[in-house]
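The structure under discussion is supplied below as structure tokens; questions concerning it will follow.
In this view, the complex is presented without one of its protein chains, the others remaining in place.
Letters A, B and C name the chains as they come in the text, with residue numbers starting at 1 for each one.
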Amino acid sequence: MRVVVQKEPFDLGAEANAFAAADTGMGAIVTFTGVVRDLAQGDLDVMEIEHYPGMTEKALTRIATEAQERWSLGDVLVIHRYGRLAPGDRIMMVATAAPHRKDAFEAAEYLMDYLKSRAPFWKKEITGTGAGWVAAKDEDEDALTRW
Amino acid sequence: MRVVVQKEPFDLGAEANAFAAADTGMGAIVTFTGVVRDLAQGDLDVMEIEHYPGMTEKALTRIATEAQERWSLGDVLVIHRYGRLAPGDRIMMVATAAPHRKDAFEAAEYLMDYLKSRAPFWKKEITGTGAGWVAAKDEDEDALTRW
Amino acid sequence: MDVLYFAWVRERIGVPRERVETGAQTVAQLVEELRAREPRYEAAFADLTALRVALDQDLADFDASLSGVREVAFFPPMTGG
Partner (left out) sequence: MDVLYFAWVRERIGVPRERVETGAQTVAQLVEELRAREPRYEAAFADLTALRVALDQDLADFDASLSGVREVAFFPPMTGG
């Protein structure tokens, strides 16, 4: 398991290749990558991501550990950035390896659902006209009920 | 949409990066990669993949089109190899881009479920003691019922 | 019409494709004609539940009409991915 919280950009392709190469006994590899979208109608200049150093790593490690206990998995990777990002920038990625595709998919979705609502990150959108914290969505909290 | 059927290896990382870079308006990118596992208890030498040239491209394009009609998606990528592969080799990948993670995940799972049972590929395992065609699994056919 | 075989169907019949002159109206009738030819066809078509058929590169049923069809393919259930 690898959990990374960093300010710097990451290379999706290099991470995906390294992840896949490290776990050759697995038949299925799933990656999810989150990208900064311009939600504020073409007006988003900066997405600022705040986090809780210490708790972030702890929460992500716990979520990844729970996924590994729940599904038959190989390795798990979680990368999440903080700081100032621009539209189009990649915020985060998860990767899962498993003998079977169902486990790899479900574990990746589980990681994403928990990461969204249980890892201490907060997004602030800075637009041409002001700045505002992104509100948590009910649907993200509801997504946890399926697990 | 890009559908590729090829004998040559593909570079998961390069494909993932190119796919993500081409579709910057999307918040979520999912990739699935299938890897040749040694199912025959450490004995697998070669996995030979036969396909039906012409129908293969047609079937994959149809499956990808159906996914794009069914979910709110950006681009879709399908790459599938044929010919002789070794354990650890990457057989195929799909990638989906979507505004929301749920669509990207579901569409990728849909692509995989249909690709498994409706695209004309057949796998033959060649081991130290012989060769045999991989049997289709009931669970793969059953997986289609959820869509 | 052109008849194509894949995977173990191809191996049992011994050729990947052949030209077949037939008056068969349906896939099922074509199968019966082929089975009557030689033991290798009989072996390949012994269990139709283990076979799939495509007409002009689209999956079809065994009771489908061959009218206008130029290419018929027989193969086992697919195992891609």
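The working rule: a residue touches a chain if its C-beta (ideal position, glycine included) is under 8 Å from a C-beta of that chain, and two chains touch if they have at least 3 such contacts.
Everything numeric in this text was worked out from a predicted model, so none of it was measured.
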Shown chains that the omitted chain touches within the full complex: A
Of A:Met1, A:Ala21, A:Ala86 or A:Val134, the residue in touch with the unshown chain: A:Val134
Missing-chain contacts mapped onto chain A: 34, 49-52, 54-55, 58-59, 80, 91-92, 112, 115-124, 133-136, 141
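In this section, only the chains that are shown with their structure count from here on.
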Given chain B and chain C, the chains that contact each of them: none
Taking each chain's C-alpha mean as its centre, the one farthest from chain A: C
For chain A paired with chain B, centre-to-centre distance based on mean C-alpha positions, whole Å: 23
Junction residues of chain A - those touching two or more other chains: 101
Chain C: positions in contact with at least two other chains: 81
